[in-house]
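Following this message is one structure expressed as structure tokens.
Excluded from the complex is one protein chain; the other protein chains are retained at their positions.
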Amino acid sequence: MMEELIETLKQQIITTLKLSDIKPADIDPDTPLIGGNLGIDSIDTLELLVLLEKEYRVTVPDVNIGRKAFASVRAMAQYITDNRRP
Amino acid sequence: MEMPVILEQSEIICGLGALAETVTDLIDGASAIAPGPWFDVPVAVVPFPDARFRELDACAHRLLSAVDLSDVRPERTALIYCAAKGDISAVEQPAKACSTPAASPDLWAQAKAVEKTAGKQFGRTIAVSTACASGALGVEIAHELLTDGEIDHALLFGFDPLSRFVVSGFFALGALSRAGARPFDAARDGLTPGDGAAIALLSRRTAYAGDIVIAGAGSSNDANHRTGPSRDGSGLHAAARAALRNARMTPKEVGAVKCHGTGTLYNDAMEAKALTLLLDDRYPPCASFKGALGHTSGGGALLEIIIGAECLRRHTLPPTAGFEAAGIDEPLPICAHSRPIKQPAMLCLSAGFGGVNAAVVLREFA
Partner (left out) sequence: MTPLYIQAFGGVDDRGLHSVAGTRPWDAGQAGPDEVRRDQVLDKQYPAFGKLSLPDRLAFAASSIALTPGGTAPLAACGMCLASEYGSFSTDLRYQESIAAGFPSPAIFSSTLPSSAISDVAIYFGIKGPNRVLCGPDAIVDIFACASRLIAHEKCTSVLVIALSAMEAQDRQSAIARRPVAMSNSAWAFLLSGIGNDTLRISIAAEPGDASAAAKADDVSLYSLARLFMQGAEGEIPLTIPQYRGKIILTKET
């Protein structure tokens, strides 16, 4: 389940952030998302917040929680799993 | 004999009203911050007292009626329209726009609409859009054209009203204060959008005592990030230096600084560094108007320059509304009460998304 979610998330990140040079296989689920080699900046982080809300109905209440939630794709998947509203 | 560029006439519409009353109220410490929600966004804004002025047509009529163009030769005049977004209503309500032939997000079309309202055909019409620094760059372009003798007058028009488009966008970027902007304050939490419009007539002629001169202008780019300013203030510092160089003045001749001072964590920290690079610790009084009038965007840069000019005339720098305790590393003299301006020169700063920085130097002719 988690692995499936991670793969789906990778594709959604690529589409949402328009990372045109990147394929899902290029994204390591455990390396840092922000400031890593994907060129994800602060505006992209805000777009990821919108993605969480739109696709998973999950909100991030503050910046510190956000930092942990976006630490990696796996962290994102875990945050979604923990906070997803039924 | 030197013939500088002069601010002949001007008028504004903002949260505190027209120019004279706005400056009086600012000096008294007033603020027009209005709690939210606005446009379904849970934040404070600074609205026009009369929301009709969010329509370009109504606003143009009002501001054009406040200036006397009878001595102006239209063919030797440039109309310079300054806006970050200007009138965005056609995008928000396309069905309604069909009944208003001029309504368009195209800023040049908006400039032509202002020209039509003025009932004149100007020698050239220019639409300037450099985000929140638009008005300042409009002044700089006017300064160059007048100095070169290409035109005899410049009619500047700045227009950036509030809209759901803009307020929702800043909210999505996490840039907005909930309760109201507190420039340079330790508890600042973001900017407050404000309605703003302004008109100014510039000319070039022999100056007389009391004239406000556009002494110089300059700009730069941070080349750092789409929306965040460069952290070390070097870009804004470069623009300020360029403006002073253009004015053939030194930093120590500056009697007051009209800051950009949006109330965001990053802008105010950056600006304090920029001013320290420029002035060491020999700061003149500094103030931001955005704690009282909100961030009036690109057109607002013109509005703030006009307010700055009136403050210079009155030799008084208003307090920074919303400021209580300093939240920046440098000892910038921002305060909650008004102070005299002891040297007849003001440095006006603005900065915008995309890293643009612009500075204009005003001088009162003795």
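Structure notes:
A and B label the chains in the order they appear, each numbered from 1.
Methods note: a residue touches a chain if its C-beta (ideal position, glycine included) is under 8 Å from a C-beta of that chain, and two chains touch if they have at least 3 such contacts.
Here the structure is a predicted model, which is why all the values come from computation and not from measurement.
In the complete complex, the hidden chain is touched by one of B:S31, B:T117, B:S177 or B:S220, namely B:S220. Checked against the full complex, the one of B:G235, B:P285 or B:P344 touching the unshown chain is B:G235. From the options B:I6, B:A30, B:V46 or B:A111, the residue with contact to the chain not on display is B:A111. For subunit B, the list of residues touching the undisplayed chain reads 84-85, 88, 90-92, 94, 97-98, 101-109, 111, 121, 123-131, 137, 141, 144-145, 147-148, 164-165, 168-174, 218-227, 235, 238, 242, 246, 352-356.
As for the chain not pictured, it touches subunit A at residues 17-22, 38-41, 43-44, 46-47, 50, 53-54.
One rule holds in what follows: only the chains that are shown with their structure count from here on.
With centres defined as mean CA coordinates, subunit B is found 39 Å away from subunit A.
Of all the residues in subunit A, the ones that touch subunit B in their complex are 41-43, 46, 50.
Contacts from subunit B toward subunit A in the complex involve residues 172-174, 225-228.
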